[in-house]
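Selected chains only, in their assembly positions.
Lettered A and B in written order, each chain numbered from 1.
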Amino acid sequence: MHIGLVGLGKMGANMRTRLRAAGIEVTGFDRNPDVTDVPSLDALVEALPAGERLVWVMVPSGAITDGVVRELAGLLVPGDLVIDGGNSYYQDDAPHAALLAEHGVGFLDAGVSGGVWGLQNGYGLMVGGEAALVERAMPVFDALRPEGPREEGFVHAGAVGAGHFAKMVHNGIEYGLMQAYAEGFELLAAKDLVTDVHGTFKAWSRGTVVRSWLLDLLVQALEEDPKLAAIDDWVEDSGEGRWTVDEAIDLAVPAPVISAALFARFASRQGESPAMKAVAALRQQFGGHAVRPAP
Amino acid sequence: MHIGLVGLGKMGANMRTRLRAAGIEVTGFDRNPDVTDVPSLDALVEALPAGERLVWVMVPSGAITDGVVRELAGLLVPGDLVIDGGNSYYQDDAPHAALLAEHGVGFLDAGVSGGVWGLQNGYGLMVGGEAALVERAMPVFDALRPEGPREEGFVHAGAVGAGHFAKMVHNGIEYGLMQAYAEGFELLAAKDLVTDVHGTFKAWSRGTVVRSWLLDLLVQALEEDPKLAAIDDWVEDSGEGRWTVDEAIDLAVPAPVISAALFARFASRQGESPAMKAVAALRQQFGGHAVRPAP
């Protein structure tokens, strides 16, 4: 099998390696000449068999993914297939599928989890689209997913968009899980009685209810830096946490934990909190409570 | 009527002024010789008619209130009455009532709201204890409470402890109200489209659903400093917000808003957040995401 792969960043490059190791021929294209296999998207398309092409797109979501899909719509021919494996917003998928369909080109959306460890462990895959197209791309999915039964690392979650929707929810859950461990870390670290915080997390690695891969990673981080002294308390958020809460609001699903985790990240990046200035101002007004002057 | 008042801090001194203005004779005692009327608690007790004394205690809650009540138990005689008007934890009230009862001394707990504005506006009062004692102290309550119908500024909320319990819940609500306005302030301030944040809050003063005394105070704070530039985002919390959430947990009452307001205050005082360091560390571990080095 010979496929195209657009986007050779951290994720894309690792996926190319894993696919090749599984015996799949991969022609990769990236704007970065140091990593690309071919000089242009045209060249990538040329390298593949017309009408049977499978092009996996692995570029930043939003405008860049949109641009690549539009370009591909102009280059591909009936029978070809595009898979968007990036972290696209699931509502972008149906328009992309419709655009490609105008050219007789198929479309699948694939949510991909696993981060930098996916190269070695395999990637969890959530796919949306028509069953026949999913079947056709299965050798690729099988090469990317972890060892073991297919259904433990791969799902055909539904129609176009379902793959990215599932990935979005996966990431929303991830926000909540991380914040739960983080609150626990802060509680242990705040308590003088507990003299071995790293050891406590490590002791949860086996047998306990809270054991998980994220726990293992936190143990590893604490192994390197037991008080996380070298790390700033500044946490970026990707779009997917926000989309998850937006979706919860749209579906009228209560999401107190996922939203709390998201808001904690917002707060972590604020130099100062306008809201808390307002609370301080109110206390001063009614109670004559002292406020701290701004630094 | 002639009463004793122990504690002449910001609140106590204002209450003495208001009581005297209402024609009640007040002998005040405070450890601060600049404000006290008598040199000692003994002297305060001596100044009042034995067996008919009413001593209002207005000192910091916890150990100090406890100490004063214990001292008074040793000085007062059957028929006397102690009112704890401080922000005591409601579970301290029953032991105090029991201790004083051993000496034939009555006890009422009074939650007092109004802050520095109470001198002028009167204080909202929530009282716990026996009806006969409440009746006996009514002239004092009437002098302290705002003008208008008694039931709009005074309640006999229940048995001993009910006054402080009601005040605790009052303060819990207050936390939630303040945080709601504060989040609204931050939203308006974050939006370039809105060019008059202070004016917007001021326009809510009349006719709107959100009008309140706290709103008026925020308008005033914004009048003085439209961006609250001079105020630090550092907010103290008194015991009562914590007790409210503890009580919610004890009663199995969901309190997401009051607890969120409390946690926002905790976070406002953290130089750095250990929890968010842990989240940053996790993201670095699984995604190779860059972390900021600690400053």
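Note that contacts are C-beta pairs under 8 Å (C-beta built on N, C-alpha and C of every residue); 3 or more make two chains touch, one makes a residue touch a chain.
Since the model is a prediction, treat every value here as computed from it, not as a measurement.
**Student:** List the number of copies present in the full complex, noting that all chains share one sequence and 2 are shown.
**Tutor:** If we count every copy in the full complex rather than just the 2 shown, we get 4.
Rule of thumb we're sticking to: only the chains that are shown with their structure count from here on.
**Student:** Could you please state the distance in Å, as a whole number, between where the Cα atoms of subunit A are centred and where those of subunit B are centred?
**Tutor:** 47
**Student:** What residues of subunit A sit close enough to touch subunit B in their complex?
**Tutor:** 10, 115-117, 178-179, 181-183, 185-186, 189-190, 213-214, 217-218, 220-222, 225, 228-236, 256, 260, 264-265, 267-268, 272-289, 291-295
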